[in-house]
Structures are given as C-alpha cells and as structure tokens.
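Heads up, the thing below is written out as structure tokens.
Removed: one protein chain of the complex. Kept in place: all other protein chains.
The block that comes next holds chain A.
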Amino acid sequence: MVRLITHNLLACHVKGCTANNFPLEFKDVQVVLRESEFNPDFLRGFIPKIDWAALTGAARQLGDTSLPDQLPEMLDDDFLKTLHHVLLEIHVEEGIMICPNCKHNYHIANGIPNMLLAEHEIG
C-alpha cells in the first residue's frame, strides 16, 4: 500500500542521487479510499516525524487540499481527523513516483511500490 504516511518516508537511492532526492513526485495515479481506525495518540506521536511540506505537496498531487500549509500549533480533534484521512486512508494503487533529482521512475502496481534498482543503479 502506498499511503501518504509511507510516501513521506521514501527517498530515491539511485547511485549518486543523494541530494534533492525526496519527496518523490506522483504521476498517473489511481487512488482508492479505505477507512481505518482513528488513533489520535498515534498521530500526535507521529507528527514530529512528518515532513510537512512533502505531505501537503503530495496530498495536492492526489487532489486533496484539506491540510493547511503550516502545521497548526493546536492539534485539536478536527485537525487530527483531517490528518488521519490524508495520511492513512488514501491509498495509491497504481501510478508512478518520480525522483525530483535524477528523474528515476518508481512504479506502483497493486498498491506496492517497486523501489528495486538494476545492478548498475545501486550505490
């Protein structure tokens, strides 16, 4: 499954591609929504690990503009529910993720990102 929580953790690792290799850019995506259990404690704990600009940028690429540009100081339930939906309920089933630096294309099929590289691309 490529949910935005996972997308927020994936960087390109083609040989020599070490700067500006995150976040990967979505292209030609098919998205499915699946409900999941809301856990505010998990979200509060996980927020410090999120790259906020990468998350809001990726959400916009998927057509979701519900998150604010800046992480709010007050983490109320309304905000956490919005975050829950964007991070954990949007599944990218098919599509491509493109490295902003080296333009390597990583394909997503059946919800699984293929991040494997050919021998000559491995650092």
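As a convention for this text, contacts are C-beta pairs under 8 Å (C-beta built on N, C-alpha and C of every residue); 3 or more make two chains touch, one makes a residue touch a chain; residues count from 1.
To be clear about the criterion, contacts and distances are computed from a predicted model.
One subunit of the complex is not drawn; among "S-adenosyl-L-methionine-dependent methyltransferase", "N-terminal E2 ubiquitin-conjugating enzyme", "Acetolactate synthase" or "Signal peptidase complex subunit 1", its UniProt record names it "S-adenosyl-L-methionine-dependent methyltransferase".
Where chain A meets the missing chain, the touching residues are 1, 3, 5-6, 8-13, 21-22, 36-39, 41-42, 45-46, 49, 51, 88, 110-117, 119.
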